[in-house]
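Partial view: only certain chains, each at its native spot in the assembly.
Chain naming follows the written order as A and B, and within any one chain the residues start at number 1.
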């Protein structure tokens, strides 16, 4: 199983009473994609503070719905590069179905010392973030 | 049970391995708050097309995390007024703990005819949206 991209087929539990994917299902898949990607490159997001001297806290998440998605559709979620600032960064998530972008997600994290103060993105994490490809449309 | 505001106590299943509320849990609560509020005022979001001649599709959702929330914290989610445009609108969601705003959410909907074309917000829905109070900070 490659850890960089997640593939899944929508099931009944992912879809609401209208028969289309429930708007909230994308968020756990973003986190799964993000955490697996970090993990596949040797980092555990919950242990960044211990490993790298700075932890990250989620400060924002969002999703833009571009096309309806139905039960049994097969989706792919890939992490893409977004803004990488001094003490915070975003990661984008492209959900595609047969190559068509159906949903675009984003998670934004801020780096904090164990005491809670802002701190620069650890160098190892920054270098990893910079390896992400740009979003398709950008 | 009042339908305008949702109250819930965070449980173990709402919290991640770090012991704080998982970032994705707020989204189903936004939808529950929104749907219950509409329902309490005589509208069912899944049946708007049939009742009012225009349906709504979710086009965006987001959440901003302001303070960490822990297992057994008791939260309140209240819908608040956001932008009400011609053919689309947003609803905000204030998650508070003992009066402190801990997370702010937003869902944005667009109105569509059964054929999928943009159409104005139905008058009855617009009037209901206008009854929402403004966000605390605005």
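The rule is simple: contacts are C-beta pairs under 8 Å (C-beta built on N, C-alpha and C of every residue); 3 or more make two chains touch, one makes a residue touch a chain.
What you are looking at is a predicted structure, and each value in this text was computed from that prediction instead of being measured.
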Worksheet item: Whole complex: how many copies, 2 being shown?
Response: 4
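Assume only the chains that are shown with their structure count from here on.
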Worksheet item: Taking each chain's centre as the mean of its CA atoms, how far is chain A from chain B in angstrom?
Response: 23
Worksheet item: Where on chain A does chain B make contact in their complex?
Response: 16-18, 22-24, 27-28, 31, 46, 57-65, 68, 107
